[in-house]
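Here the structure is laid out as structure tokens; the discussion comes afterwards.
Every protein chain of the complex appears in place save one, which is left out.
Labels run A and B following the written order; every chain starts at residue 1.
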Amino acid sequence: MHWLINRLGRAILTIVGTVSLSFVMIRLIPGGPLDYLRGQIRNQNPGMSSDAIDALVEAQAAINPDQSIVEQYVSYMSSVFQGDLGTSTWYGDPVNQILIEALPWTLFVMALSLLFTFAIGIGLGAVMAYKEGSRFDYTFSSVSIFFNSIPYYVLGVLFLFVLSYQMDLFPTGGRSSDAVPVGFSVAFLLDALYHAALPVLSFVLTRFGFQALAMRGNSINVLGENYLRAAKIRGLPGRRIAFQYVGRNAVLPLYTTLMISIGTMFGGAVILEEIFAYPGIGYYMFQAIDARDYPLMMGAFIIITTAIVAAILFADLTYGLIDPRASGGETRETY
Amino acid sequence: MSPGKDVVLDVEGARVQFEMDRGVARVLDDVDLSVSREEIFGIVGESGSGKSMLAASMLDAVEDPGVLSGSITYYPSPDEPVDILELSAEELRQLRWEEIAMVFQGALDSFNPTLRIGQHFQETLSAHNVDRQSGMERARELLSDLYLEPEQVLASHPHELSGGMRQRALIALALLLEPEVLVMDEPTGALDLLMQRSILSLIKKLQRKYNLTIVFISHDLPLVANLADRIGVMYAFDLVEVGTAEDVVEGARHPYTRALLKAVPNLETPYAEMQPIAGRAPDPVSVPKGCSYAERCPLADDQCLDVHPPYDDLTDEHRVACYYPEEAPAAIPLPFEDQSVERPDDPPEAAGAAPGKEGSR
Partner (left out) sequence: MDADSPFRAYEVERRTRRQRWAYKWDLYVASPLRVVWSDWRTRVGVLIVVFYLLMGTVGVVLVPPPETNQGALHTQPFQTMAHPLGTDGLGQDMISLIVHATPPMLEMMLSGGVFATGVATVLGTLAGYRAGRIDSVLTTVMDMATAIPGLPLAIVVATILQPESPWVVGIVLTINVWAGLGRSIRSQVLTLRESDYVEASRTMRIRTPNIIARDIVPNIMPYITINFVNAGRIVIFSSVALYFLGVLPFTNTHWGVTMNRAYRNSGALYSLGASYTLLIPMIAIIVLSLGLVLLSQGADRIFNPRVRARRSKTISDSEDPGTGGAR
């Protein structure tokens, strides 16, 4: 119970830290957003006095000039935690409205990518370990390493170039067709999958190898364990040894990798969504960067961090269900 | 070999080889050995001498790429020989654990960390088609015999038990299917001295209660001397001396056995009298053609270097692979020579006391 509170506390602390960080970056860094805004207004209105410019900047950035920096911080924090991320200067809509609408699409791509990456990685890694030293092992180890060294977005650009623009097999952007109405229908689901296919494929192909090699290494380690030898001599059936002994013990360490993957893949989604013009969180983050729309940019950053913290928290809490050694909680080391 | 006795396990010409980059390594070199019913047979040797291979051979459980040849015969009753190396995969699967069970070296990680102790017992019962209810009753009885709280232990995960508890649970698991023979490979290696003693006395108790035959393998000669009825000393992949515990400890005739007795670290042995054995054990790829110990032996002559010495049967029970069993005591004197040694029948409190004890005075 203490452990649970500890974990929850850390998660909340992380989000508070992130929001504080974004406050610091927006308000305090010289040459930051406020200076940029000031410069922009000055360019558009050459005759304006600097007091008038400051007033305009404060109005646009929703800053109350009568407040001290601490008061500003408190009011920023409280509005963020009430779900108010400000108004997008580019779109003119509330930031949270834009991002809440985009979030499910990002999660959709992420979930599919993670699912396939780990399914392929675990399956392939197990077979490679089982056939250690064989031609199969050698070939797929090399293939895994090769794909692992291609940046996911480079593969994405290649797919876009070959499969979308040159061969016209896949859409060059968007997340669903206008012709298909949004709703819980098979047609819509297929259409969404069709649009998500290339981003997902870019992720899966460049990342499955890493998981496969990790699974291979873990399995080989387990194959050398005493308990495995004991299980064989006790005459346990092969299926039980494969799943309860090798499989389970080799997959467990991957769980930590999974947690880390959630973070890196979310980060990667930002770039892939921009490349595939797939309107998720990352796409809006880039729109915001191009338009110097700081509320939208920081909002996207906060939403992404919150989603990752929540995902890691979930993974952390459920880990105890599959690894009995983690039930104590405190002693487990995250690698 | 003692033909008159009721032999339960007969090993003849057991050899384990495997291919290495440098050539063929022979890690078990034509070992002959008979284990009698309901005795405790101790095998002693330093690490690398092949004793774990010998243990694994008794269940035909030598791991790849090792290849076992020779013959291993198991006698469920005196006139019913079973050639273990000729069994089909399924017959072998049944023989293991039902007839001959094993406790491994590195016993502390012999349990699957993700399963409860009880699940290990249950899966073993169902793998051998034993009624779960009566099987688990036996499990509980065994655990109580080993001074464990059955319900608590069965519900625990391995990491929740101490080393000694895990070790005892493992012994209970080995005896679950009522085997005739229990092979224990360094079962106390990872335990502290106090725990070693209590496990040894438990092993003795179980042996009497369940009429077990036990093959007990260790690098620790004093430990084995206190437990075993008979002892075999291994050096460089073969047994060099076999005899009753008394023969081997008090009347050791092989120069290696004597050197081993002298090298035994004991708190009460004066430092000056404790001597490591100079030189190295032979490489398994190129075992010398003569006596494998000749290079380190003070008695070695040309014959020793050229021709592998056959066993010299000193008595019915005591045999030594050496040309000079009569000269050995004078050449390698032991500090405790002519002293009496505690016997295995002594009360368990004395278990673990080393034979060198009296010698130090």
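As a convention for this text, a contact is a pair of C-beta atoms (placed from the backbone, for glycine too) under 8 Å apart; a residue touches a chain by one contact, two chains touch by 3 or more.
Being a predicted model, the structure only gives us computed values, none of them experimental.
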Residue of B:11, B:25, B:59 or B:101 in touch with the missing chain, whole complex considered: B:25
Contact partner of the left-out chain, one of A:18, A:87, A:211 or A:249: A:18
From A:153, A:203 or A:245, residue that would touch the chain that is not displayed: A:153
Touching residue (missing chain; options A:81, A:161, A:243 or A:314): A:161
Residue in contact with the excluded chain [from A:85, A:129 or A:297]: A:297
In chain A, positions touching the absent partner: 10-11, 13-14, 17-18, 21-22, 25, 29, 31-33, 142, 145-146, 148-151, 153-154, 157-158, 160-161, 165-166, 221, 223-226, 229, 260, 263-264, 266-268, 270-271, 274-275, 282, 285-286, 289-290, 297-298, 300-301, 304-305, 308-309, 312, 333-335
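Just so it is clear, only the chains that are shown with their structure count from here on.
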Mean-CA-position distance for chain B and chain A (Å): 56
Contacting residues of chain B [partner chain A, same complex]: 59, 61, 63, 93-94, 96-97, 102, 104-107, 109-116, 123-124, 127-128, 157, 159, 173
Complex contacts: residues of chain A adjacent to chain B: 225-227, 229-237, 240, 244-245, 248-249, 252, 322-325
